[in-house]
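The structure appears right after this line, and notes come after that.
A single protein chain has been removed from this complex, and every other one stays in its place.
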Amino acid sequence: MPTSAPEPLLEVAGLSAGYGKIVVLRDVALTVGAGEAVALLGPNGAGKTTLLRAVSGLLPRTGQVKFAGRDMAGAGPGDTVRAGLVHVVEGHRVFTQLSVFDNLLLAGYGLPRPELTRQVEEALAFFPEIAAKRNDRAVTLSGGQQQMLAVAQGLVRRPKLLMLDEPSAGLSPVLVDRVLAAMVRLREAGTILLVEQLIEKALAASDRVYALARGSIVLQARTDEADLPNRLEHAYFGQDVSAPLAS
Amino acid sequence: MFASIVSYGLAVGAVYALIGITYNVMFSASRVFSFTAGMLGMLGGVLGALFINKMGMNAVLALVAVLACGAVLGLVTEILTVRPVLKSIEQHLYVLSTLAFALMVQQVAAVEWGTEAQPFPVLIPIDPASLWGQIDQKFWLPVLACAVTIGGLEFLYRRTLIGRAFLAIAEDSYAARALGLPETRLRMASFALAGMIGALAGFTGAQMLLAYFGNQSILNFYGFVPVALGGMGSNRGALIGGLALGLFQQAANFLVGGIFAAVAVFVVFIIVLLLRPEGLAGAATARRV
Partner (left out) sequence: MTEAAAPIRTRGAAGTRWLGKLEGKISWILLGLAGLLLPLLDDSYIGTIATRAYIYWVLSAGLNLVVGYAGQIAIGWVSMLTLGAYTTAALAAGRVGPEWNSYLALLAGGAVGAVFGVVVGLPALRLRTFYFAMTTLGFATIVTQVALAWKDITGGGVGTPGPVFPWPFDPGWGFYYFCFILAALATWMTANIGSSRYGRALVAIRDAEVAAEASGIAKPKLLMLIFLLAGALGGVAGGLFSSLQSYITPDAFTFEMSVLFFIGILIGGRGSILGPLLGTIILTVLPEFAAPLVQWSTFLYAALLLVIVLVIPGGIADLLDYKNRRPLEQHREIVPRPELLPRVLDRPAAELLTLKNIALSFGGVRAIDGLDLEIRPGEVHGLIGPNGSGKTTTLNVISGYYAPQSGEVRLGGAVLPPSAAHLRANHRIARTFQTPRLIGGASVLDNVMIGGTIDGQGSFVESLVTLPRHRRDEAGLRAAAMLALQTVGLESLAAVRTDRLQHSELRFVEIARALMLRPACLLLDEPAAGLSTEEIRRLGALIKAISRAGTAVLLVEHHADLIFDICDHVTVLNLGKVLAAGTPAEIRSHREVVSAYLGA
């Protein structure tokens, strides 16, 4: 690591969160630098979605979250979004009774109208397929298109960091490829934190990777390191790996 | 006789429909059924009579004042009785908190205003012999109010961003929150809006229903029937249900007399609900386990 590394865009330290009495995350720490694409991997129940929710303020948390130099203590999802940290939630949840365009307008609720329309057009430019359907109700879109709409919603505010929760979930392989192709373009445009279950695709799309299992980070590495898939598998199944295995 | 059934039935049905819409607007914003819809209707009449008769305001000013009071009461309902219990695991506390608040307001009205039904002044000075005077305004005022409200809500939901934000929160409040929509402020606005609609219903319907504190219980129930029949959250269903209820009630009044009309309404209500608990246009219930 170069010694004059700039301050990371997102810094999470000592984060714990859960639902009611159930503690899901214990003392999690991670960083995302500006311009990076970071993947967050892990088996079911590890806490990946919980982590994103805790960072974006959808869930209460203890611990420290610093974004763009600002302490985000007590910030709810509204504040977080306005600070430039946007969370695209799991399950391509769009507002089915509203049009594509309306869905995007709502993503920028509160912005002055001329700016908002401009930013909506920019977001639509990423996904020409749904731009063509801008006045259709979201319920007429296919699963993959709804996922693209959800990501486009995330882009409306020109986020400094975009967090995506399993954008490929529930989609057929063809759609998965289409959505992940959009990820590549997104990566050029800004910083991404990507939660995924599909390891190979996620590794192909990112610079660094964190593995989360049973509520804690069990592995962090650059994606160009050796033997990564193997090490991940071991990490998932409970063996501690902090260095590449001798094969 | 037929004309009487139709005019009275549509008019009172329009009031019921508006109260049903009041329930719906509060429900859409919060998934909470509030007992305050009937209270708002009652106050529309009582406060209107107070402002015009006792304080000498003209009709337009009184209307504005009544709407303002409705909005304020809607806000108080949200802040005091809905927001504190939304977070609680105890599912049905809000039923009790809104009931408690509605009862408190009703009792204040009973004590301060009196328990006797008082006549409501004629709002628009129209010569009964003229063209406009052919149909008594106490019949077409509520229907007009209903039409204006429905039209207004359509405009709100389709043309304004805040209206679409209401629809978003009603459909998926989690996704709305994640997008950064100001959920609390939007909910407060919904309750204020509902307050105004309820107050409008009471104000325009008071020439028929009189200014009477007991209207709260009547409107609570009869305003709820359209919602139950038409499906929760469906304003279209509330409109049709309300008008149908009004007509049915008046017809029954004529045919079997007031008391058995009430029994008839109740029996129909129960039968429909038992056959289709979600209402005639409602959606199926979600996964439990």
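Note that the chains take the letters A and B in the order they are written out, and that residue 1 is the start of every chain.
Operating definition for what follows: a residue touches a chain if its C-beta (ideal position, glycine included) is under 8 Å from a C-beta of that chain, and two chains touch if they have at least 3 such contacts.
In this text, all values refer to a predicted model and were calculated from it rather than measured experimentally.
Undergrad: For the full complex, which residue in B:4, B:88 or B:160 touches the chain that was left out?
TA: Counting the whole complex, the residue in contact with the absent chain is B:88.
Undergrad: Of A:11, A:102 or A:196, which sits in contact with the chain we cannot see?
TA: A:196
Undergrad: By the contact criterion defined above, which parts of subunit A meet the unshown chain? Give residue numbers in ascending order.
TA: Interface with the chain not displayed, on the subunit A side: 18, 20-24, 43-46, 169-170, 196-200, 214, 232-233, 236-238.
Undergrad: Since one chain isn't shown, list which residues of subunit B touch it in the complete complex.
TA: Within subunit B, the residues touching the omitted chain are 33, 80-81, 84-85, 88-93, 95-97, 99-101, 103-104, 106-108, 111, 217, 220-221, 224, 228, 257, 259-260, 262-263, 266, 269-270, 273-274, 277, 288-289.
Everything below uses one rule, namely that only the chains that are shown with their structure count from here on.
Undergrad: Roughly how far is subunit A from subunit B, centre to centre by C-alpha average, rounded to an integer in Å?
TA: 43
Undergrad: Show me the residue ranges of subunit A that touch subunit B in the complex, using the header's touch definition.
TA: Going through subunit A, the ones touching subunit B are 20, 56, 58, 77-78, 80-82, 86-89, 93-98, 102, 105-107, 109-110, 153, 157.
Undergrad: Where on subunit B does subunit A make contact in their complex?
TA: Against subunit A, subunit B makes touches at 89, 161, 164-165, 167-168, 171-172, 174-182.
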